[in-house]
Every structure is written in C-alpha cells, then in structure tokens.
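Missing here is one protein chain; the remaining ones are kept as they sit in the complex.
Right, subunit A next:
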Amino acid sequence: MIYDIRLVIDYAYAAPSDGVRTILRLIPQGDAAQSVHSALLTIDPPPDERRDFTDFFGNVTTTVGWHHPVTAITYSLQTRIDRLPDPPFLDLSPPLAALAATLAAQQGLDPLSPHHFSGASARVAPLEEVTDFARDCLSPGMTVFQAVQAIGQALHRRLEFDAAATTVDTTPAEAFAQGRGVCQDFAHVMIAALRGIGVPAGYVSGFLRTFPPPGQPRLEGADAMHAWVQAWCGPEMGWVEFDPTNDQMAGPDYVTVARGRDYGDVLPVHGVLRSAGGQTSGQSVDMVPAEE
C-alpha cells in the first residue's frame, strides 16, 4: 500500500530566540517493511545551516541552525511511502526461560544488537511494580513472542488513552501509577515491562493511517506522530513490533520514522535556544493512501 504522509510541526517563541539549533528525526528510512519513494522536509524560515546524517541506530537525522534570531519555526514533511506487506507470520521465538542464555550468546554492538535495549535507558529504568505486573501476565512455557503479546494486551486493558493526562516528560512510573496516558506512555511502560522480564525492547516512532479501511474503527494516535514498541524475540525471529495503544501488531497501517531505546533517542524535534520567554507548539499529521 502506498501512502502520502504530511506532517507539520510548528513552534512559536514569546521572544525572538538567539542561537537556535535543532536536531530532527522526521525523515523515514527505507527497510524491509517500507520503501521510501520521496521525502521532502522543508523548514521555514530557511535555516542558515543544515546537514543530514545517520545516527547510531540508523535513523535519518537532520541538524539545523539559525544564525539570527527567530520568532517562529515550521517544519513540514511531505513523503510518499510504499508500506510492503509483512511476510507470513510464524512464532520462531525461544521459550522465555531460555532467552537469557540466547541473549548472552549474542556478541557485537551493531545498531540492531539486543544488548542496547536490555538495560536501563535514560527515560526507561526498571520499575519493580511494572516488572511485577509483567510477571503476572506470564504463564509457564510461554515463548518470548507470546509473552510480548500477553503483556501488550494486559497493558492495553490496564492503561486508558487520555491525551490530556501526561506530557512528553511524564515518566513510565507516573503513567503506570495514574493508569492513563498517550502512545508515548503506553510504549514506555511496555518497554519497562519487557526489560523487567529480560526481553530487550525499544521505542519506535512513526505514523499511523489516519482513516482506517472501510468497516474498521479509527485508531488512537492517528492525528499526531505515533509510537509503539519493538521487542527482540531471539535470533531467528528478530525484532517484532507491537502497538500497546491499539493492542495489535504494528502491521501494514504503520510507517516507521525512527527507532531507539526510548523517546529520548527518537525525539522528532529537539532544540536548544537562548531565549527569555516561553514557547508554544502544534503538530498535525495526515496519512492517506495515495491516489494514482
């Protein structure tokens, strides 16, 4: 399925801001599941410097800077993506009990190595209450993949989607305690849960189809950038992606932008500026099948 995606993020500053530099992770990367036909990122006002590079985890990263004061910035992404069909699905994951030994046998620190995703990261540290919650979802003999699904489902029941309950800086502990949040919170709590039982897990940012195919309900999180979870299910099966916000595998309605250990690794717009006042920002996303 070919999609046209349009993303607009804008910022307005209370006072003209000096020395603005931002780092962007907005441009999707082609992989086995998606082919990028075109991707155009425009920035207004045009920055005085701009460079693209690939970050440690393989994400397309853009650094931009302005050498004069700015009062507002708009980032617009227009991209056409061919979301390829997923291959036939087989659970090839090892029993959960055998995962630790499997993991220990993995050498190397390439970007896909599960070792990056097994310990604490800046925004997701192990949490006793979340680990206990994860253990309660397990039954003896489960494979890793079954465990991922069971925990994702249980979390979906446990947490309520609430766009007003949290901010980008809400911790997994807070979101879990109050039982509500947005896709970022769902993803962070699920990552904590999986790491708590020894399953390497990471954070995926991307887009979700705005209007579902006829007869299916509209999904939560489609009106802004979305987030879900990737879990490592052993060397044969590799990484699988699960969306705890909507309790489903991240299938053909999902387009990936960036991957990392947690939200901090994939921040769509991360900026530093010298300014006295505050700032406001807004975001809109449209992901529709291309008309050809």
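Everything that follows uses one rule, which is that a residue touches a chain if its C-beta (ideal position, glycine included) is under 8 Å from a C-beta of that chain, and two chains touch if they have at least 3 such contacts; residues count from 1.
Just so we're on the same page, contacts and distances are computed from a predicted model.
This figure omits one chain of the complex; the name its UniProt record holds, of "Circularly permuted type 2 ATP-grasp protein", "Branched-chain amino acid ABC transporter permease", "PTS EIIB type-2 domain-containing protein" or "Family 1 extracellular solute-binding protein", is "Circularly permuted type 2 ATP-grasp protein". Within the complete assembly, A:23 is the residue of A:8, A:23 or A:142 that touches the hidden chain.
When the missing chain is restored to the complex, the residue among A:163, A:272 or A:288 that touches it is A:272. Considering the complete assembly, subunit A touches the hidden chain via residues 18-19, 21-23, 48-49, 51, 53, 55-57, 63, 65, 67, 103-104, 106-110, 113, 115-116, 118-120, 122, 264, 267, 270-272, 274.
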